[in-house]
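Apart from one protein chain that is not included, each protein chain of the complex appears where it belongs.
Order of writing sets the labels: A and B. Residues in every chain begin at 1.
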Amino acid sequence: MSTELIRLTAAELAVKIHSREVSAVEVTRAHLDRIAAVDGQVNAFLHVAREAALANAALVDESIAAGTAPASPLAGVPLALKDVFTTMDMPTTCGSRILEGWRPPYDATVTTRLRAAGITILGKTNMDEFAMGSSTEYSAYGPTRNPWDTSRIPGGSGGGSAAALAAFEAPLAIGTDTGGSIRQPAAMTGTVGVKPTYGGVSRYGLVACASSLDQCGPCARTVLDAALLHEVIAGPDPLDSTSIDAPVPAVLEAVRRGADGDLRGLRVGVVRELGGEGYQAGVQSNFEAALRQLEKLGAEVVEVSAPHFQYGLPAYYLILPSEVSSNLARFDAMRYGLRVENGTSAEEVMAATREAGFGPEAKRRIMLGTYALSSGYYDAYYGQAQKVRTLISRDFATAFAQADVLVSPTAPTTAFPIGEKVDDPLAMYLNDLATIPTNLAGTAAMSVPSGLAAEDGLPTGLQIMAPALGEAVMYRVAAAYEAARDAEGGGALIHRVPPMEVSA
Amino acid sequence: MSAPTLVDYDEVVERFDPVLGLEVHVELSTNTKMFCGCPTDFGAEPNTQVCPTCLGLPGSLPVINHAAVGSAIRIGLALNCTIAPWGRFARKNYFYPDMPKNFQTSQYDEPIAVNGYLDLELDDGSVVRVGIERAHMEEDTGKSLHVGGATGRIHGAEYSLLDYNRAGVPLIEIVTKPITGTGARAPEVARAYVTALRDLLRALDVSDVRMDQGSLRCDANVSLMPRGSSEFGTRTETKNVNSLRSVERAVRYEMTRQAAVLLAGGTVVQETRHFDEATGTTSPGRRKETAEDYRYFPEPDLAPIAPSDEWVEQLHSTLPEMPWEHRKRVKAEWGLSDEELRDLVNAGALELIEATVAAGAPSSEARSWWVSYLAQQANTRGIALDALPIRPADVARVIELVAAGELTNKLARQVVDGVLAGEGGPDEVVEQRGLKVVSDDGALIAAVDEALAAQPDVVEKIRGGKVQAAGAIVGAVMKATKGQADAKRVRELVLQRAARE
């Protein structure tokens, strides 16, 4: 029974809970049991809120029993929350030693919306420290392992959220995407991950990595589940000045429409610069197969060029560290978090604490950003990177004039072995080659599973990119493609995850 | 470094031309902080006016206070500045424990108001125009309390205690262009500038402008160049200048100090200095290990500000009469000479008199009360006129009672004494002290008849046409009524009753 429950989608679970076929408590307990059984191997969770989760589920059950309409279509469904959102009833560590055990005195807007929707937060998921990394190896609390192959990384920074989905520890998760941290782990774990338009989901209470690039989004095992969650968390927030004051794109409706499997009249643009050299063979061939699927669905596939995308990575690795160096300055041992009493002055204690509290990647990026913003280098580095950002936005505008959505492989490779790139920052950065341009432009994109690479049997992802606030068309294409791929592949890819050894 | 001997001020200004640059920080009196909904009230319990945003908690975000932008634009307009059509906040990055995010959100390089001026009137009536470089918005820091050590100052303290109630209070920084050509009057110009700015901000009703509470703070940049040169010398920036008088003293001290250094063949070190109220001197701050590099970049968490022409125009229409225009008008209306007006201003009486007039009193009476009797009282108590525990409305009421014949001038002073003694408002004091003029003619007639009967010889004289003899009877009546009768009415009654057979 509980084994079956954990394999259901969020939409299916919601129907069963709301019709009282199963209780939300049973569903929650099944997932908590699963976490207890497999998370020792996966390490997706940094904190499991067993009591709070069961209490929320019981409230949902009571409310449904009393005949009250569910608070949302996902009321009672469990969810794994990336440990970068503030939660009053759980620690928030951002995968960093410097925030170990920190209990925020306030909830993030996303947290508040999840609670208001009756969604059960199972716990907080592992991540690269302050969302900086592409493998979840830069967590201070140990790497998360990919359920497809536990010797490999699950992608990052949101490896915990993605692995929790693939390990059937949760049917829904929340991630954040600064340069690909939702989409790249989705690709590497055979799950769905959406980076909404910048400003589409409130960042209030999301501990900032790079403020001008960060965006929260839904993670799930199906496109429909992602859309359901998207509608819960998206929308304007007066506490976030950068949140867009416009109605949430009708993504659920778009998914239903996409499921019809008819993409006639739609133009899909293949970005010439995102593919070919540097892309693993199986990644490339799955991408080409996806293009054929899209054509079969009636879409017209056209080639577009985005000549400045090649400068996206360098621009990103100037803008991001610059903002990081400023955003992480507040972790100084004065008001909260770690304090290393090494030295007699505030200055010495600050430096000793930051040295002990931050991991190597955080330190690298802080110093890189400090350098890029220095008065002598600002124009050549940060200023120039901002101009490149403009050029990339223009490339997108040109491309979207020729196509409704753009597509590419989500990541150049499948999941790599743990430890392979951890000491080679540049090699690690290349993971985000295809995902970064979207963050720089503030547009929307998502990753959907596109099969297993022939050479290693590991999942690959199809990235679908849309203009700002163009989520509806993106979800429509994703839903149509997902249905066609699953039909051709003989079922959802996620069910091909090898069974995990279950500890008693 | 041994302190060079100070130079005589006359020699300083004979040899050098001072150049001033004044940076004034004004805390706005908005309901809430610059970027969050916390109160800005002064003096609350520590860390009770804070939220995730002004405490810089991870995940928190700023949102711009609309009213603060409005105030900034009004200040800019009042200073004859151009209002920037578009501008962003930036982050000024440096570590300091009183700054919760370790960066200050500031409009430093894209100020909302640029290129204006303020005209000042000096004590002798001459006018100096000070150029305004810019006025920009930023946020205040928290407050640190230094514990241990001898002085309670930062040096020698064992540890510090931080209160972030003030963190995030909206600040406007107003920066002058270099002020040159003021010679020996530079210290006076500095004081006059801060005074004029304070009056302007008060008229705009955008700040409490209390230097003692830190809602108006001034940093004075001073440099000297040899007389006749046009190349600015090295400047120092003096902080901790907490009163108008200190502004003048600090500038004067820095001029003499720098002159001494230069005349001894030394060079002025570009540094931050601290003014000591007690000694009237400045001392250098701790030297920085590394050159400052604030690594400014545009604040990604805030959208740019692009005030529409309509908004700016609407704010322009809310500008009050400027203090100098106001003075001109008051001078004309009250028929004052330049000197009389200046005396009122210098005595701090102008606003009090105006408030009294606004409460219904004629200007001549209002002036008379504030500059004579009340000024004496303030003087006796050794406090400022506006610190007297009497409201302009109370003074107006006293004037009204006198005009209505219910109080004599003598009684009126007793009423004012009662108010100052904290016995309540004028009417309460009149009631409690029983000071009302005896206006009941019945009682007065009885007293007059009694006095007439007691002095039949005087009555004869009055009847004989010697009206001035009535004075003796009036005096007797006033004595009998303990001065509470209206002397004019008594006289009328005396003449009336004496004429009766």
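By definition in this document, contacts are C-beta pairs under 8 Å (C-beta built on N, C-alpha and C of every residue); 3 or more make two chains touch, one makes a residue touch a chain.
Criterion: contacts and distances are computed from a predicted model.
Its UniProt record calls the unshown chain "Aspartyl/glutamyl-tRNA(Asn/Gln) amidotransferase subunit C", which is the correct pick from "Aspartyl/glutamyl-tRNA(Asn/Gln) amidotransferase subunit C", "Na+/H+ antiporter subunit A", "Energy-coupling factor transporter ATP-binding protein EcfA2" or "sn-glycerol-3-phosphate transport system permease protein UgpE". For the chain missing from the display, the contacting residue among B:Val50, B:Leu204 or B:Val415 is B:Val50, taking the whole complex into account.
Shown as candidates are B:Gly37, B:Gly125 or B:Pro389; the residue that touches the absent chain is B:Gly37.
Residue in contact with the omitted chain (choice from A:Thr68, A:Ser151 or A:Thr390): A:Thr390. In the complete assembly, the contact with the undisplayed chain comes from A:Leu368, out of A:Ala299, A:Leu368 or A:Ala434.
Touch with the chain that is not drawn comes from one residue among B:Ile64, B:Leu244 or B:Val345, which is B:Ile64.
On the side of subunit A, touch with the chain left out of the figure occurs at residues 102-106, 197-199, 212-213, 238, 241-242, 244, 277-278, 308, 310-311, 313-315, 317-318, 325, 329, 332-339, 341-352, 354-355, 358, 360, 363-364, 366-368, 370-371, 380-381, 383-391, 393, 424-427, 429-430, 433, 439-442, 468. The set of subunit B residues touching the chain not shown comprises 30-32, 36-39, 45-52, 54-55, 63-69, 86, 88, 94-99, 104, 141, 144-147, 154, 157-164, 239, 272, 285-286, 288-290, 293, 297-298, 300, 302-307.
To be clear about the criterion, only the chains that are shown with their structure count from here on.
Measuring from the averaged C-alpha position of subunit A to that of subunit B gives a distance of 56 Å. Against subunit A, the residues of subunit B that register as touching in their complex are 51-52, 55-64, 91, 93, 95, 97, 100-103, 160, 162, 293, 295-297, 300-303. The residues of subunit A lying in touch with subunit B in their complex are 85-86, 92, 94, 99, 102, 104-106, 108, 203-208, 210-212, 238-242, 322-323, 325-326, 329-332, 334-336, 346-347, 350, 370, 373-375, 378, 382.
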